[in-house]
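Accompanying notes for the structure given below.
Right after this comes subunit A.
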Amino acid sequence: MITYLSNNTDVILAALRQHIVLALLPVLIGFAVALPIGYLGVRFPRVYHPLVNVCGVLYSIPSLALFVFLPVILGTKILSPLNIVVALSIYTVALLARTVADGLRSVDELVTQSATAMGYRRFRRLVDVELPVALPVILAGLRAATVANISLVSVGALIGVGGLGQLFTRGFQLFYLEPILVGIIASIALAAVADLAIVLVQRLITPWSRV
Partner candidate 1 sequence: MNLSYLFDAAHWDPTLSGGIPQLILSHLGYVALALLIGTVIALPAGLYIGHTGRGSFLAINAGNAGRSLPTLGLLMLMVTLLGLGLTPVLIALSVLVIPPVLTSAYAGMRSLDQRVVDAARGMGMRPWQVLTRVELPMALPVLMSGFRSAALQVVATATVAAAVGLSGLGRLLIDGLAVNDYSRVLAGAIVVAVLAVGLDLLLALVQRWVVSPGLNPSPKGPS
Partner candidate 2 sequence: MITFEDVVKVYPGGSTAVDHLSLELPTGKTTVLVGPSGCGKTTSLRMINRMVRPTSGRVLIDGRDVAEQDEALLRRGIGYVIQHAGLFPHRTVLDNVATVPMLLGRTRKQARTDALGLLERVGLSAEFAKRYPAQLSGGQQQRVGVARALAADPPIMVMDEPFSAVDPVVREGLHREFLRLQKDLGKTIAMVTHDIDEAIKLGDVVAIFRQGGRLAQVGTPREVLANPADDFVAEFVGRDRGLRSLSFESAADLPVRPLSEVGDLELDDAGRPVGYGSFTRADSLRLVTDLAIISPAGIAVRVDAEGVADGIVRHHDLVDHLAARRREQP
């Protein structure tokens, strides 16, 4: 294992770097898109159930199929990283739009009513009261989406762009254990670090929910 690591440091680091970009960029994009969509699901109650169902269907599309298929729709090259980024953004939206809606719906009616009674207008109330109160739920969804993305990127290796996943396919083709193990460990570690980072941010910005 040590020999493999020292002989292939550059390859591993490049794979890791690609993995980070491919996994986390979609989290940012997906989060930005999911916020307004999730809000719509709360603002217009009739939208909520269709929204949940559409998200469910989107999430059930196999990642491999989406990776392969996006080039056909987007006109990108099959080896373009853009396919992975768009696909994972779609998953992130599917996961987070629902979480945002659920988080906002979980805000105590008494809290929003008293905010309204104090003279808050709708948008200001959303930013000052509802979003902060819903934040623990939303951030829990963000953690799940981030961790899922990090593990999903590897599947891209089957079409040639998969960050650490390329270590899996290489090891598989050569019947060689080390790259697979290194890939798995690095992927899990990356997920753990990202997860921890979000937890720390959450502790920092929601001091009231600290136990």
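One rule holds in what follows: contacts are C-beta pairs under 8 Å (C-beta built on N, C-alpha and C of every residue); 3 or more make two chains touch, one makes a residue touch a chain; residues count from 1.
Selection rule, in plain terms: all candidates are chains of the complex that A comes from, given by their letters.
What you are looking at is a predicted structure, and each value in this text was computed from that prediction instead of being measured.
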Options 1 or 2 - which one, within this complex, touches subunit A:
1
The residues of subunit A that touch candidate 1 in their complex are 56-57, 59-66, 68-69, 72-73, 143-144, 147-148, 150-152, 154-155, 157-159, 164-165, 167-169, 171-172, 175-177, 180-181, 183-184, 187-188, 191-192, 195
